[in-house]
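One protein chain omitted, others in place.
Going in written order, the chains are labelled A and B, and every chain counts its residues from 1.
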Amino acid sequence: MPFEFVVGGVVAGILTGLVYGLMALGLSVIFGVVRIVNFAHGELMTVAMYAAALLFARFELDPFLAVLPVAAAFFVLGYALQAGLINRFITRPEHSQFMLLVAIGLIVVNALLMAFGPDARGVQVDYQLESFELGDIVVDKARLYAAGLAVLTALALIGLFRFTRTGKAIRACADNHFAARVVGLNVKRLYAITFGLGAVCVAVAGCSLTLLFDVTPSVGPQYTLLAFVIVIVGGLGSMLGALVGGVLIGVSEALAGLYISPSAKSMLSFGLLIVVLIVRPQGLFGRRR
Amino acid sequence: MTRTALLLAILGVVAVVFPWIAGPYALSVATLILYFAYTGQAWNVMMGFAGQLSLGHALYVGIGAYAAGGLYYHLGIGPWLGLPLAIAAAALVGAIIGWLAFRFGVAGVYFALLTIAFAEFTRIGFDHMAWTGGPGGMFLPVAERDHIDLVHFRGPPALYYYAMLALTAGALALCARLLDSRAGYYWRAIRENEDAAQALGVHVFRWKLLAMAISAGMTAIAGVFYAFYNNSLFPEQIFHTGRSIEIILGSVIGGVGTLFGPILGAAVLTLLSEAVTAALAALGWEVPGAKQVVYGVVLLGVVVFLPGGIWPPLARRLGIRR
Partner (left out) sequence: MASSQGITRRSFQTALAAGLASSLLPLRRARAQAHKLKVGVILPRSGTQGLTGQSCQKGADLAPGVIKELLGVELELMNADFESNVDTARTRAERLIQDGAHVLVGPFDSGAAAAIAQVAEQRGVPLIINIAAAPQITEQGYKFVFRNFQTAGEIVKNGLDLIGELFSATHAAPTTAVYMHVNDTFGQAMTKGILATLPSRSQLGFKIVDEIAYDPAAKDLSVEISRAKATKADFLLLVSRLNDAILLRREMVKQRWNPMGIVSPGSPGMYEEQYFKSLGKLSDYSISNVPWFNPNANLTKIVEKAFARQNPNDKLVFHGLNVGFTFEAILVAADAFKRAKTTDPKALADAIRQTHITDKMTLGGPIKFNAKGQVEGIGSACVQNLNQLPTVVLPAAAATARPVFPQPGYKKT
């Protein structure tokens, strides 16, 4: 395998991995604070992808600009979902939470099918098919921009958690739910905000992904699984871990595609997931439970 | 006669005479109900009794189906030899996964995700295996259809219905016995509070492992049935995460940890699915996806408003112990 192809593959893996990492970051934040695994995560992202594709079809809005309205709408959506439905499941057993989100996912997938039909939707912008050439290495423009936006969003979120009052309060909730209530924090509201922020990650990732891939109603569950793999490998609840996990999965799949069979590359991801779960269940960046 | 026994007797009689009064369509639906009742019951041993959430039970269905199906396809060996092999293989895999998980302290959500990971890993693995036909599928020969051939488990739909009925009844009896056995008490102790059970001297590791092996082995039998009922196996179909979820749905809706919950849940969900399809057709509103949305909304309603499932409140009203 010529060197430039390997480098090209690895670079593409890193970039896509960062976008997936942002998607997974949403899952991780929600779990880290609310302690609920969002089994409808990928389905939510397909909604964001549809939103971006529709905004483009209707107003020719570039997906990178569509990020703003979609993210705002998703914050509200996430907030409402948590406040209206999921909050009452916090103390329920895991299988009950699982079933709730599976039902939500099922409704989302099929409502999309009813509304938009089975056709794939995407966007067509000028720079979508352009690439930068660095010597023999070809780097896809849209992918680079998408990865840049993912990193920016992740940094903004980390900043928000570190430096704002609300962010600090949310972290206090995550560290000790009981104590947070004792000192008078409105835990349920903070949970809703957290879910909203998780949904924002999903929205940004979804909008950028429309530049790379088309969306169909039925791809949601695959993204959900992918988000799990990334988040577990990086560390469920760790913000940095989600991004690193995304990159790690992106690169390992790229290398597996180059050196083993591409059709078996996600087997490697699941293998990695199994090994991490057993050897280091807190993930590469997670704290010991 | 207690109310429970009476209920069981009525159900049993109805179930046994059902093929005579029902048409082939109703029979196929009933077979499907029993299939999910049985697999739900098997899953319930792990989750409902011992408190271990598995989201990857399609793995054991697949192992059972491919073990027995492969023997028949390649060597012409019927399901009766395939069956014990399938059970043993699935129980072993279940025990290995359990051993790894429990030995390294993988619990709760992490354990659930581990079961998904193993199922997906196996699915892609089977996609690359020549012996099973890979993604091209394995088509079992269907030579005999007209009369009953028990040796090769071939015959009319009623044969498969009765087979599934026997399995469901057997699973119910087995689970009732298990719950009243020492294992059952230990399991429930583990489910309620693992640390406390450990402190009381229960060998938690061993009993959890046993629950997994039993659950996996039971599920594999459903896989053998699936192979000979459908006669075509595709890794994409059989190991799919969606299949694992289907197995769980009935139990959760019916009532996790109860004996009748999985059966009731399977019946309610399968009939709901059929009824919604028929209702939408009657209204002329056959938009693809509409059925699943209605189904999803009902599912949502049940989880939100009946957290323990349908069976516990129903049982209370009927005056039956859970």
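Quick note on the criterion: a residue touches a chain if its C-beta (ideal position, glycine included) is under 8 Å from a C-beta of that chain, and two chains touch if they have at least 3 such contacts.
Everything quoted here is computed from the prediction, not taken from an experiment.
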Original post:
Looking at the whole complex, which of B:196, B:278 or B:318 touches the chain that is not displayed?
Top reply: B:278
Original post:
Which listed residue (A:54, A:83, A:125 or A:138) would be found touching the missing chain in the intact complex?
Top reply: A:138
Original post:
Since one chain has been left out of the picture, which residues of subunit B touch it in the full complex?
Top reply: 21-29, 32, 124, 127-128, 133-137, 139, 141-143, 145, 156-157, 230-232, 234, 236-237, 271, 274-289, 291-292
**OP:** Would you write out the residues of subunit A that touch the absent chain, in ascending order?
**Re:** 1-2, 5, 8-9, 12-13, 16, 110, 113-114, 117-120, 122, 124, 128-131, 133, 138, 140, 212-214, 216-219, 222, 253-254, 257-258, 261-263, 265-266
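In the analysis below, only the chains that are shown with their structure count from here on.
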Original post:
Hey, how far is the Cα centre of subunit A from the one of subunit B, in Å?
Top reply: 32
Original post:
Inside the complex, what are the residues of subunit A that reach subunit B?
Top reply: 31, 37, 85, 88, 92-96, 98-100, 102-104, 106-107, 109-114, 118, 217, 221, 225, 228-229, 232, 236, 261, 263-264, 266-267, 270-271, 273-274, 277-279, 281
Original post:
Can you name the residues of subunit B that touch subunit A in the complex?
Top reply: 47, 53, 55, 100-101, 104-106, 108-110, 112-114, 116-118, 120-121, 124-125, 127-128, 241-242, 245, 248-249, 252-253, 256, 287-293, 295-297, 299-300, 303-304, 307
